[in-house]
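Removed: one protein chain of the complex. Kept in place: all other protein chains.
For clarity, chains are labelled A and B in written order, and residue numbers in each chain start from 1.
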Amino acid sequence: MILQPTPLLSVKDLSVHFKGTGKLVGSQPVKAVDGISFNVYQGETLGIAGESGSGKSTLARALIGINKPTSGKILVRGHEIVDFSNSALRPIRKKIQMVFQDPYDSLDPLFTISQSIAEGLQVRDLPRSEIPTEVLRLLETVKLPGSLATRYPKELSGGQRQRVAIARALATNPDLIICDEAVAALDVSVRAQILNLLQDIQEQASISFIFISHDLSTLRYISKSVAIMYAGKIIEYGDSDAVLTHPQHPYTRALVSAVPNIAGNNGDKIKSIGEPPDLANVPSGCAFNPRCRESVAQCLIQTPQLLPTAQGPKVACHLIQPIESLQLSLGGE
Amino acid sequence: MNDHFEEIETSLDSPSLRTRAWKSLKADKVAFTSVVVVLLLIIIAICAPWFAPKLPLYQYPDGLSDIGAPQGPGRNFLLGADQNGRDVLSRLIFGARVSLTVGVVATALASIIGVTIGAISGYMGGWVESILMRLTDIVLSFPILLFCIALIAVTGPSTKNVVLVIAFAYWTYLARIIRSQVLSLKEREFIIAARSLGLTTPQIIRRHIIPHLIPTIIVYSTLGVATSILIEASLSFLGIGVPLPQPSWGEMISEGQKYFQSAPWLLIAPGVTIIFAVLAFNLMGDWLTDLFDASSTGVKR
Partner (left out) sequence: MKLEAAENSSTAVVDVASVSVSFPTRDGMEEVVHSISFSIAPAERVGLVGESGSGKSLTARAIMKLIPKPGIMTSGTISIQGQDADSLERKTNWRGSEISIVSQDPLTCLNPLVKIGIQIKEMLTYHKGLSKADADRESIALLKSVGLPNPERTMKQYPNSLSGGMRQRVAIAIAISCKPKLMIADEPTTSLDVTIQSQVLDLMESISQKDQMAVLLISHDLAVVANFCSRIIVMYNGRIVESGLVDDIVNYPQHPYTQALIASVPNLYDTERERLQTIPGSPPIAGQVNPGCSFAPRCTRSTEICMTVAPVLTLGSNSSQNYACHNPISYEARDAS
């Protein structure tokens, strides 16, 4: 195994638990994110896949400092940034930006396009005189005409607004941009434009992305590695081609087989049963066990660890043989 | 997914605030009348000396009849004269000046306090919000009238006190409304985006939250003037409002009720005036609410 260089972003055992809002006394906490670890390297894209209730949005918000983590570490180039109240960490935190799902709400409707982008520039302490040129340059980077600078968001289409959101995120010169379902609300023909744009930006500026989506096809296209989330945990993690074309975890297998293939029937479809669990009430042991056709007694009692497998990706499943001997020499741990 | 019908509506719905305001005024006669009345009141209040036919404080000898009874409405005194021979119409006009000045200043003060407290408590949450909201609750349950009487007893009647009392009474309503608006605003994605850009809380409140609150502030200020006219009139009626000899609608009612049998115009004139003024401001507030509701602050999804 090749030892990887220091990751740009390293998340270790991150948990975000919310106080329960149940009506019973001593109600369970909502474990939206429960012990997650992963790495993102410079210039690469990590995809995070999950259905609703997987905790992926909470994870995104924890990374940009909106949700406070309950425990665990987030390291940017080796610097710990979990202590968000510390304003000295601000400059490091600004290196992580986000593009949101709803293009109709992520731009302040009372701000012009250039005002929205300029807000990102101010964070860089750019002198006022240079702001207009920089705004135009950013608009060019996202392939929008400069004439849009004086318009308001309501005059732009969804795809155009999303480009503006990307321009605003780029304005701070970030190292990492988190895209939280950034294309889900766009028309199909527009999604490809945005995905290609993100790839171009990555090539030019060596920016890393974390791409969060429920759409496996998009994730396979745009990510180098992918992490599959279920009930707040990562249950499979590795090279996106390996994970998405040869999934090992029963949930990943069910997820992949549920994706419709335009070319016709994709062989044996695994009929999945039931629905993702309520995060306030996660089943004990392996969270997927009530829906898993292959579960054994151990699955009900013991939570499986995310361990590397012979095929490469790490999987958290009792039924899959980990490679014990190679655990120690894996980089990035 | 972008709903098809939404697109049709927004392509039809692009007129600016000004155009929509004008259109709705032309269509809605009631709203139009109320706006006209409010503007008239403002102009009259500002230019009172030019509108008033006589001096409001001067006791005209021909205001009283030979036996000392006040003259009724006629050519000399358009709305009659009061028990001291003063011209009712002129007093009403100068009273408008008092009512509106008190109304605008008190409402402005209430707005500043209410918006500040509401915005901070709504945005910051936690113990800050708890303390500020409990404070608001305490003030809300204050007996305003008793407070005013106590204040007057200590400092003596003055216009300043009236303004302070009204502001004190009204800011709580605004604080609550603003707080609930801010609570929903702060969940919107452009606010979260601003936070992730690293903007500080004061910056976010100033640049992104307050501008979205302006329609609410305008509507509630308009309604606030209506309320303050009533409060001021009530206080003056009780004798603890605007001090004599300034003409005040409330004081005119207080005096007028004594002479209701013999000189009913002394009561009717200020009474009707107050009703119309308060009504006009309230109706204008309604119109503004509807106008801002089909809001220009973004596409409705």
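The rule we apply is simple: a residue touches a chain if its C-beta (ideal position, glycine included) is under 8 Å from a C-beta of that chain, and two chains touch if they have at least 3 such contacts.
What you see is a predicted model; the values in this text were computed from it and never measured.
Novice: In the complete assembly, which of A:V16, A:I117 or A:L255 touches the absent chain?
Specialist: Among A:V16, A:I117 or A:L255, only A:L255 touches the chain that is not shown.
Novice: Pick out which of A:G159, A:P174, A:G232 or A:P322 touches the chain that's been left out of the picture.
Specialist: From the options A:G159, A:P174, A:G232 or A:P322, the contact with the absent chain belongs to A:G159.
Novice: Just to verify: which one of A:Q28, A:S272 or A:T303 makes contact with the chain not shown?
Specialist: A:S272
Novice: Could you pull out which residues of subunit A are in touch with the chain that's been left out?
Specialist: Considering the whole complex, subunit A reaches the absent chain at 51-52, 157-160, 187-193, 195-196, 199, 214-218, 220-222, 244, 254-256, 258-266, 269, 271-272, 275-276.
Here is the rule we go by: only the chains that are shown with their structure count from here on.
Novice: Centre to centre, by mean C-alpha position, how many angstrom separate subunit A and subunit B?
Specialist: Those two chain centres are 50 Å apart.
Novice: Spell out the residues on subunit B that touch subunit A in their complex, using ranges where they run on.
Specialist: The touching residues are 1-2, 10, 14, 188-190, 192-199, 207-208, 211-212, 297-299, 301.
Novice: Please name which positions on subunit A make contact with subunit B in the complex.
Specialist: Residue list for subunit A touching subunit B: 61, 64-66, 90, 93-94, 96-98, 100-102, 104-110, 119-120, 123, 153-154, 158, 165, 168, 172, 185, 187.
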